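The structure that follows is given in the form of structure tokens.
With one protein chain withheld, the remaining protein chains of the complex are depicted in position.
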Amino acid sequence: MTSLFASGPTRPGSYVPHAPEDALEGIPAAQRREDLDLPHMAEIEVARHFTALAHANYGIDTGIYPLGSCTMKYNPKVNEALSRLPGLARLHPYTPVERVQGALELMDRLARALREITGMDAISLQPAAGAQGELTGILMIRAYHEARGDAGRDQVIVPDSAHGTNPATAAMAGFQVVTVPSDARGGVDIDALERALSPRVAALMLTNPNTLGIFEDRIAEIAQRVHGVGGLLYYDGANLNAIMGITRPGDMGFDAVHLNLHKTFSTPHGGGGPGAGPVGVKAPLEPFLPTPVLEATADGYRFSWERPRSIGPVRSFFGNFGMLVRAYAYIRALGPEGLREASEQAVLNARYLKHRLADVLDVPYERDAMHEFVLSARSLQRATGVRALDLAKRLLDHGVHPPTVYFPLVVEEALMIEPTETESLQRLDGLAEAIRSVVAEARRDPDAVRRAPERTPVGRLDEVRAVRAPDLGARP
Amino acid sequence: MGYLPSTAPERGRMLRALGLDDPEALFREIPAALRLGRPLALEPALSELELERELTDLARRNLSLDEVVSFLGAGAYDRFVPAIVDEVVRRSEFYTAYTPYQPEVSQGTLTAIYEFQSYVCALTGLDVANASMYDGASALAEAGVLACHATGRDRLVVSRAVDPVFRQVLGTYARGQGIRVSEAPLSGYRTDADATAQLTAGDVAGVIVAQPNFFGAIEDPEPFARRAHEVGALLIAVADPVGLAVLKPPGRFGADVAVGEAQSWGLPPSFGGPFLGYFAARRDLLRRLPGRIAGGTVDREGRVGYVLTFQTREQHIRRERATSNVCTNQALCALAATVYLAALGPGGLRDVAALSAAGARRARSRLAAVRGYEPMTEPFFQEFVTRSPVDPEELGPKLLERGILMGLPLAVHYPEFADRILWAVTERRTERDIDALGRALEEIA
Partner (left out) sequence: MSPTDRRYTMEHEWWQEEGDEGRVGITEFAQSELGDIVFVELPEVGRVLRAGEALGVVESVKSVSDILSPVAGEVIAVNEALRDRPELINRSPYDEGWVVRLRKVPETDAGGLMDAAAYEAYVNAH
């Protein structure tokens, strides 16, 4: 790919009137900038450049995107259209509250739906992404303990199979991270957890189903033990797509939860954002919600900043509203049966795909998969030298996006596969055939797999060079 | 309805392949006591037609910027967005892609991030930039944390003329990490340089000033930079993205880090989000940057391509020792910004900034001619403060009756400025709009 900074100058379009000569007279010379060395591009060249970039990208609309832990489901087109309605997109956040009642009602309806789906008592829609939702939840847990005068809780427990955001978040909230191992069944090692529990524990962070795609069936016992020492349970909602309408974090004993609207609720990932990471909490944590808090009054909706125990805002204004609109539309389009059916199909698709692949790759855990599952290329690697990474790269040559590789960290040569409910049987079979054929090729001609990909816009890129000789931006 | 492509016979085939006859058996590992056992209490599903009706009804109950002449800014702006921006952003190759974990099929996203970083560096005059942050406020909070880690200190000095929302978010992040925040007072509508210098002692990790500041006033940031550097602290600049085209860039007034809210680069105000934080820094701070960074390299055949790089800073590798927990950035918003910047080019960007500045000066003169709307003194950029002889709470609705959306009543954030209004003028405001505002204020008085 060629950066637009490398293209020669063409004549730019006319987008705004020319400013008068004296327009900047009010700005002192010492604070002015006279030079602005940036590319000059005609609109047709801009259009062609970004069209070429689009062609070099793979999206859900291109084909199956089975990245484990990422829930790459179809992004409904109507949501894109509706979120662009002027009354939603061209809305200023400081508009007087009586003139944004439709927006606030939408937010309230979404929050109510998320409360019902998670079994929580209160929701903040403010966090901009899952990781920020985690930070919000953990800061609230910290504030909760402090408000009770329960000093000395300086640890957060995280399983070794957790997303990296969990320990990073705990550290950002000022906690020491205690890692507990997984047991042979792929769940939390209860004995190790028991040893880690003490009055120093502020919270346990857990994903359920966990990152191995396994439902933590001893969750009630885990909750009881953590609560027993005065700690709280934090639910990483990354895997909620497995359980909508079937079970709820609130009923499992969790006290706080974040949701990834860009996973479970179909808002587009956008190549890495914008996301949205609403946080739900049980009643005891409600006073600590970030400000402002949406309130329904007799005169309509309003925002309240008068929340003396709030952790404060975690970002500007009310959240990634445009994403909230899309998630709301998704929930309305599916309804209660549709959401449950989506989870059911997500699990069925994962189970079916695991069944189709269990004889060609290692199955580290035999338990029932939920919406995703983890396989390992360990035996293949020992036999042929072909690693999970090589399989992933060769799948690109088959025109399908590979699964997540090397996560979770507890499985060697991991391939983590999450097909989602929006793939048809034909697509699932296509992915299974592609993986089977690459594994077969690895046994026959390992070098061919290690050379892959060959049919993509670029081949394997030199990541060592990218660090040793950094090129982090073009100079005009 | 829903978006499930599988037919009933296919579902049956899949279940049979698994040796199951009932889909309920898929969930046998979930203990019965934890099952919901009832349908979710949600409203029934809607067809697309009904959905469109419902959302359109909700949208109609909001006041869109299309229906008014707006002088409201204060961190979110009514700007012109060339048609090409949304055309590109609506390509599903971009918006339905994940974070670019497989660079060979993500060169579109990665190249765009690289270009975004290039623009941010060129505009801020700093060496390195990341792939974007959630918004300007959280970018500032992360910058504050960076300053503390880089200096081994735990106190920040922030000007009271920095956007109050940014300061609140900084406070939330700071409390989490035991960072103390001292507020530098105002002198008029600018940061009090002497008081700030006094606050900037040897335990300070970073000094935070905005250019222009929340009131629209243009600061003289160099003394703050000098003082910060004297005591070994960093200068963090919060710089308006439109201002970067015509104001001395942070890298040239001594800033070590520059952050800001870049909604003005081609994004709709969207009721406050998604927004776009930018984050730039001096080269020696590269390994302390939060979030994603794209970098150029080559493949085995020497073809240029882009990858996510310096990933050992990040949560998925360094876990609790990561520079931040950020993983998602605002990639699609950064793409919109990149298209916006590419289309407008340097001439267009200067025109946008200069039209806004000229409009603001015109508006200031016009309001100065209305009794009681005593305005702040120059220099300012695209926003300015006036007093209001009418309670802003009463003035707002009266202006709205005349089709004008008032500026922000400062009482919202500054109790000491209860009688004052912050007016914003962008390139969309015409002479006629400004005159209409002046006449409306005269009528209301």
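Should a chain be cited, it is by its letter among A and B, assigned in written order, with residues numbered from 1 in that chain.
Operating definition for what follows: contacts are C-beta pairs under 8 Å (C-beta built on N, C-alpha and C of every residue); 3 or more make two chains touch, one makes a residue touch a chain.
Since we're looking at a predicted model, the values are computed, not measured.
For the options B:33, B:201, B:317 or B:445, the residue in contact with the chain missing from this view is B:317. Panel shows chain A; residues 463-464, 466-468 of it touch the chain omitted from the view.
Taking the whole complex into account, chain B touches the unshown chain at residues 287, 311-312, 317-318, 321.
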